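The other protein chains are all here in position, but one chain of the complex has been omitted.
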Amino acid sequence: MNSIGNTFRLTTFGESHGPAVGGVLDGCPAGKVLDLAFIQQELLRRRDGDVPSPLTTARHEADRIEWLSGLYQGRTLGTPIAFLVRNQDCRPADYGQLQDCFRPGHADYTYQQKYGHRDPRGGGRASGRETVARVIAGAIAKQLLLTQGISFSTTIRGRQIACTILGLPAGVGDPVFDRLNARLGFAMLSIPSAMAFAVGDPADSYQLPPDQFPDAWQPQGTADRLTLTNHCGGIQGGISNGMPVVFHVGFHAPVTHPEGMTCRRADGSLVSVAPHGRHDRDHITRLPVIVEAMAALTVADLIALT
Amino acid sequence: MNSIGNTFRLTTFGESHGPAVGGVLDGCPAGKVLDLAFIQQELLRRRDGDVPSPLTTARHEADRIEWLSGLYQGRTLGTPIAFLVRNQDCRPADYGQLQDCFRPGHADYTYQQKYGHRDPRGGGRASGRETVARVIAGAIAKQLLLTQGISFSTTIRGRQIACTILGLPAGVGDPVFDRLNARLGFAMLSIPSAMAFAVGDPADSYQLPPDQFPDAWQPQGTADRLTLTNHCGGIQGGISNGMPVVFHVGFHAPVTHPEGMTCRRADGSLVSVAPHGRHDRDHITRLPVIVEAMAALTVADLIALT
Amino acid sequence: MNSIGNTFRLTTFGESHGPAVGGVLDGCPAGKVLDLAFIQQELLRRRDGDVPSPLTTARHEADRIEWLSGLYQGRTLGTPIAFLVRNQDCRPADYGQLQDCFRPGHADYTYQQKYGHRDPRGGGRASGRETVARVIAGAIAKQLLLTQGISFSTTIRGRQIACTILGLPAGVGDPVFDRLNARLGFAMLSIPSAMAFAVGDPADSYQLPPDQFPDAWQPQGTADRLTLTNHCGGIQGGISNGMPVVFHVGFHAPVTHPEGMTCRRADGSLVSVAPHGRHDRDHITRLPVIVEAMAALTVADLIALT
Partner (left out) sequence: MNSIGNTFRLTTFGESHGPAVGGVLDGCPAGKVLDLAFIQQELLRRRDGDVPSPLTTARHEADRIEWLSGLYQGRTLGTPIAFLVRNQDCRPADYGQLQDCFRPGHADYTYQQKYGHRDPRGGGRASGRETVARVIAGAIAKQLLLTQGISFSTTIRGRQIACTILGLPAGVGDPVFDRLNARLGFAMLSIPSAMAFAVGDPADSYQLPPDQFPDAWQPQGTADRLTLTNHCGGIQGGISNGMPVVFHVGFHAPVTHPEGMTCRRADGSLVSVAPHGRHDRDHITRLPVIVEAMAALTVADLIALT
């Protein structure tokens, strides 16, 4: 299923080089005014990266959002918010040579094994282009949560992105399976190229010895100044404790190389291919807004939206 | 909700010092003969640890399983398999002093914030005792999967447990949200004291530079000898590729100290408490069977059980 | 899956002649005092019927509830409420002759087709005995809803049971798929022997001509005195309008006959069998409490429990 969330649920659709990518966001409260310019701005962060550089993709993505439903006179109706972004600048010819071979490090081989055929153009559904819908929905979630005092920020550290959630009240998360750390981990590991997740401040807090790990209580600590350290990353027993929630996501390096790749054919033989598609040299600077979006979608699904 | 899985779903119940812990496992195919002795043996692994030591808990847990439904003449009926394990050796008096204070590093404070009151005895629902149900259900999943050629093994490395899944065919996992790595991460991070998760071989593969990360294809490689390295941990684009699936889970140190703890009272004042309950000195050796159980439950939910 | 509900979810287990029937109720708010005597009383209504008669089953069911989890010092913990009722008075010998043949009007044949084997004793999982768990959970839901001013009542009419929900505020139900009438219909049609469902007052309101069907507004009508008639049964566009919700459930006649039945063998041949098991002559008087229970579970899942 291409959905995430139970009471605040995003369903995404679209292949990289099909007509459009988009999504349906269900569970948004009625009567909310959405700042559409902010949403467009978040899409720009996704396209250009937080640290714009010549190394990000040269593919031009105008990414203009068409709102299909759920809004009336600028306010949410409580009905599903559906939207799409047309795919432009498609040059399928670029991908012709990939029709019958599987690139290393990509999803080509596994899609072929799972579905029996695939859209070879630019990764199809497995493309990072699918995250357009996540960023749009995440930007809506961010707006709703900001009115409840909850905000998200990120920092790039090597190949890790650290995310901090401020303002989350104590009591968010379920104690057994749907723990806050488990739900955040699930959402983060669903981002293309994510391989690692850790909660805690710092990232390797879990390796502290028993006499250092448990965060000592702040004497007369207030709701958001509860402990002297925050090794647990604001989560105790799977439930937020009111301190900042801190987690880290590790992403692998880009797998498309401009100098070409040795691909595998269906018969197991190998072949050298020099791709002409324009791909990311390094996509790490484009990931923070996606990390924040997935965090916002997760929190919006776990708390009561007012 | 205290359930995990969609088509193979475990629901657990029970507090540490209530009458019983147990579970309902739904979606098990009919007509299967279960090896009840193996299940009991897995419970012993949970109790004594894979490397028995005087440092594991002294609490005696007989852990005899009562099967309540779903079995007839030794075979599964296709109906829900319900089971319970009575809690024995309860000495509520041991926990009396914890009624009105919150231990550091525990779920006491967050439960109180979320629910307004709690069972203070031994952590109640937040206790590691809840994992009894996971191990039982996981042992059933392991048996079903073994007949399909899929097996699980674990190694303890520092405060990490590495798990390898052998025999998983290519094509398991969904490409967008329910990626195999995301689902495994979710299941692992739901284990008490889990804080970190990484997929890949070795654990920090995601930090490799672009020219080393993508696994080169094995020339004329077969289904399970597909690539020369396994940096992606057997998962490409969220879907298994037929290679061994390799992941790692990081667990924090024990948070209960025999020499006592400085607890927080509801009014924010601190108080020293010397707990008399018998707790784990180090629970790391008891976790491998739980990691394997959660991996088996995850895989059984994602593939077609035959 | 043997579960119903999303945020207030009941999972049931147990075969008629297995060790026990029971359930796990998830999503009950914390801190509620449950009237256990009322729950026991509802079980008596299920056993003896609202109009006790010699025609109801002679099988003695003590139906003593064992509470396994979710309660502490008489109050709910917010954790899953698990319970079981032991099966007593099992005489498997009574059912020996049914091992290899399928009774008309029962689930014997379809279970065999679906699962390949079955528990032939008393219907196994298909027995009306499974509704014990529904009545217990429904009695909990009723208590929670009563504190919010919502109550349930039923009347037997022929082979129909009419149910009225009083006090339901306007706005309950979702407009497209999870309409209040659709969710009530689903819950009612899941009761053993239910075949028909209609919303409206009277039951056949849907057959009224266009000039009579739509309920005219009450001039200056108040929230619960909204319309002059209630043909729509308190539901407009799938959403409650604040008027009493009125619906009807049709149940087929008992299918077990004391004088014996002509059964089908696996090879298609027929055979006469005189059952010795003690069954209902007419179970209609035992159904009202089940209808109310399923209505309460449905409403508790759709509204915000406080």
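By letter and in written order, the chains are A, B and C; residue numbering begins at 1 in each of them.
To be clear about the criterion, a contact is a pair of C-beta atoms (placed from the backbone, for glycine too) under 8 Å apart; a residue touches a chain by one contact, two chains touch by 3 or more.
These figures come from a predicted structure and were not determined experimentally.
When the full complex is taken into account, the listed residue touching the unshown chain is C:220, out of C:73, C:99, C:220 or C:306.
Across C:19, C:105 or C:244, the single residue that touches the chain missing here is C:105. Contact with the chain not shown here comes from a single listed residue; of C:49, C:138 or C:242, that residue is C:242.
Even with one chain removed from view, subunit C keeps its contact list with that chain: residues 1-4, 12, 102, 104-107, 109-111, 113-114, 125-126, 130, 158-159, 170-171, 173-179, 181-183, 185-190, 192, 194-200, 203-211, 213-217, 219-222, 226-227, 231-233, 235-242, 250-255, 257, 261-264, 268-270, 282.
Panel shows subunit B; residues 6-7, 79, 175 of it touch the chain omitted from the view.
Residues 1-3, 7, 9, 11-15, 18-22, 24, 26-27, 30-31, 66-72, 75, 77-82, 84, 114-119, 124-125 are the ones on subunit A that touch the missing chain.
Convention: only the chains that are shown with their structure count from here on.
Rounded to whole angstrom, the centroid-to-centroid distance between subunit B and subunit C, based on C-alpha atoms, equals 35 Å. Computed centre separation for the pair subunit A/subunit B is 26 angstrom, with centres defined by C-alpha atoms. Each of the following residues of subunit C touches two or more other chains: 7, 79.
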